[in-house]
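Every protein chain of the complex appears in place save one, which is left out.
Order of writing sets the chain letters: A and B. Residues in each chain are counted from 1.
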Amino acid sequence: MRSKRLLALSVVLCLVVVAGMLPLAACGPTAEKTLKIGMTTPSSGPAAEKGSPMGHANLDCIKYVNEELGGVDGHQIEVLWLDNGYDAAKAATIVKRFIDEDCLFFTTASSGMMSAMMELANRDYFPGISSFSSPVLTHPPRHIYGQTPDYGDDWAAFARYFMDNIWKGPGKPRMAMHLLNNPTGYGARDAARALADDFGIEIDFDNWVFEHATTTTSEIASLTTILDDDIDILYISSTPAPTSIIIKNAVELGMFPDMLIGCGHASFTKALIDLAGADVVEGVYGVYPTVDWDDDVPGLAKVIEYCKKEHPNDYGNMDYIISWAQSLIAVEILRLAVQNAGIENLTPQVVEEQGFKKLKDFDVGGLHGPVTYSPGDNRLSKSVRVFQIKGGAITPVSGWVEAPLVKYEEYDWFGK
Amino acid sequence: MDLPAGTRNYTYAQDMAILRTRTHWFLFVLLLVAIFTAPLYWGNYWLGVANLIGITIIAAIGLNILTGYCGQLSIGHAGFIAVGAYTSAVLTERLGLPFPVGLISAGITAGLVGMLFGIPSLRVKGFYLAISTIAAQFIIIWVINHWTGVTGGFVGMRVPYASIGGLVFKSESSQFYLIIGITCLTVFFAKNLARTRAGRAFVAIRDNDLAAEVMGISLFRYKLMAFFIGCFFAGISGSLLAHWIGYMNAEHFSLTTSILYIGMIIIGGLGTALGPILGVVFLKLLDQLLTVQLVPFLESTFTALPAGFATGIAPMVFGLVIVLFLILEPRGLAHRWQLFKAAYRLWPFSY
Partner (left out) sequence: MAELLQFVITGLTVGMVYALIAMGFVLVWKSSGVANLALGQLVLLSSWFTYGMLVQVGMPLWAGFIVVLIFAVLLGWVIERFILRPLIAQPILSLITVTLGVAYFIQGVVVFIWPASVAALPRLFPVEPLHVGPAVVSQQYVWAAVISLALFGALSLFFRYHKMGIAMRATADDQRAVQACGIPVTRIFSRSWMVACVLAAVGGVLMSSIGGITFGLVETGLKAFSVVILGGLDSFLGAVIAGPIIGLAENLGAGYLTPLTWPGVREVIPFIIIIIVMFVRPYGLFGEERIERI
């Protein structure tokens, strides 16, 4: 009886051990000479509305490059695409898997997820690009690069445009800010702190800078406190829903349209017009880092073609354009690396030195500003365009405005 | 506990033993060997998943002591984990103190904060207490987000590697040993806690706290002790989490996380020592499989799926699993395991 039981136990144990071996089998050896990169997007979870089209765009563009352009110099690009569900711990496991499976670099969509992954990536000298950036990712500059300007850059570019083209004087304009209670909002505040004096804008950080949550239903209280302060312009760095509420409240209090309103790119989408009503947001300014689907730039033709063919539901989604451009940048990085170092010698560090850092004036088909790496500045594209809502549509009012580099790490209030 | 047929207890020590028969000891040693040699054949990714599971188990055990053994419903556990994570991060990064100090202080700070927010448990129970723990979580997260001088505010802060003495836990496998080691200690502690005076007091309080007080168990002392112990482990778990990810941000600790913890201990089996382990492993693996493996698979094979399909599937499955477990097997996986063991021992008469 006892030996029979021990036998049964051993059988069960062997099964358990075999089950433990399965992960090993899953991480099998890779195929022949392909260029392997890792891509992760929050395609499920709270950010799925942005993450899902971005994942689609990443893969569609790589498919386009592999099929129509023959890959990079004839080498196919292999993508390991994983969904991080906007969960930091899962993102951490994903970046470890990328490193494990010999990816050359990785891309992500969200700055929040990148901040969860960046320590691990930086420790292993594993470079990565994030579509949406924030100062903490790129300052101090290590191995993480931002594809589009961050929310601080939005403010800086808008302020530059405002001072050059809209403000006629006399004296300094008085600016109030309304910030979302996360890096989207505080990125703008940090840029304002660093640059307001340089631009000649007056901002009272104690009384004219407000914070709100995504769930706010009314900002009348906060706007009432500046009703008598003669504010010239209100800058809102947030997402569409709270921005629509703030603008509506400003209209109710009679502040807008006498006072100007400018928005960061996170809220400046069609959703804002739908939520607030086209008549309410008439005349609101905003910035955006990419072109629109209706614009006339060479790169859009393929975007539209593949979007309609593979993921027709994503047509019209601005984030699709950003991720398509991100894949184009990834392809260019690989091309530069292969050209400069040869395909046999590629490791993540080599790709960073010979690919990332050799990016110069790369034009992503006009989809957003040109992509250049400058030493000390891990932002790959630094310009946005300024738009204004006219007649219920977002119309461009400027060309590419470049945001200056702010060395946040030199300010002792950074990160505080 | 159920013993195999033919084993008799002749001494108190035998009666109270956790590992009673030679088979138990054999299996236990085998399990330990299997776990501690895992880094030899698992790659970094699966070790990372195992680390995450270990960290979650420690916090879940804390919650199990608080809610399962002592009956104090707490839906704010993620907040206490955050307290531990930030305490450890701030002490090691900003003040430069060594990691063991950070780890223990994280536990103690979280325990004290837990005790503070547990004071309402002396006046209310059940749902009221649940709401006050939810409020506690929001307040904690708000303070973390706004105390920028110390915690880096919304932007977050870097956390250095864990290190004891000169040994830096840099690689995944070294972190694995650290985390699994602490997890084993925690499990051992929790299993024995149930057998001590305090553990029995907890169970008495859970079953009927008025009767317990009448019997002479000081509710004040034991309820607060339960909060302290439960949140102490949350703090330890938070500290390990902070050093494992390397970057701390309050976004990691949402209400959804707290709800998931409750789900984990319920699915695993409330008030058992094995419950948290089973619940965590089950849910975390399900989570990892669903999102990291299944969603990309679905997306790439069925590109014509409606947009919301892949993204909505995970929460739907989770919610459904929690609901089904509560309806069909409210005593959790641990109970199923007991039934399985009993059936196995009584076979072929297991009905």
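Everything that follows uses one rule, which is that a contact is a pair of C-beta atoms (placed from the backbone, for glycine too) under 8 Å apart; a residue touches a chain by one contact, two chains touch by 3 or more.
As the structure is a computational prediction, the values presented were derived from the model and not from experiment.
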Inset, instruction - Give the residue, chosen from A:Thr41, A:Thr108, A:Thr184 or A:Thr216, that touches the chain omitted from the document. - result: A:Thr216
Legend entry - Which residue of A:Glu67, A:Asp164, A:Asp197 or A:Glu252 touches the chain not shown here: A:Glu252
Legend entry - Interface residues of chain A (partner: the chain not displayed): 44, 46-50, 52, 181, 206-207, 209-218, 220-222, 224-225, 227, 239-241, 244-245, 248-249, 251-254, 271, 274-275, 277, 279-280
Legend entry - Hidden partner interface residues of chain B, rising order: 67, 71, 73, 75, 117, 119-120, 123-124, 126-128, 130-132, 134-136, 138-139, 142, 145-146, 208, 210-211, 214, 255-256, 259, 262-263, 266, 270, 306-309, 311-323, 326-327, 330
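Definition applied: only the chains that are shown with their structure count from here on.
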Legend entry - Touching residues (chain side chain A, partner chain B) in the complex: 5-6, 9, 13, 16-17, 20-21, 23-24, 27, 43-45, 48, 51-52, 55-56, 59, 81-85, 87-90, 92-94, 96-97, 99-101, 112, 115-116, 118-120, 123, 134-136, 181-183, 185-186, 310-311, 313-314, 415-416
Legend entry - Footprint of chain A on chain B - complex, ascending: 23, 27, 30, 34, 38, 41-49, 52, 145, 148-149, 152-159, 170, 172, 241, 244-247, 249, 251-252, 287-288, 291-292, 295-296, 299-300, 303, 306-308, 310-315
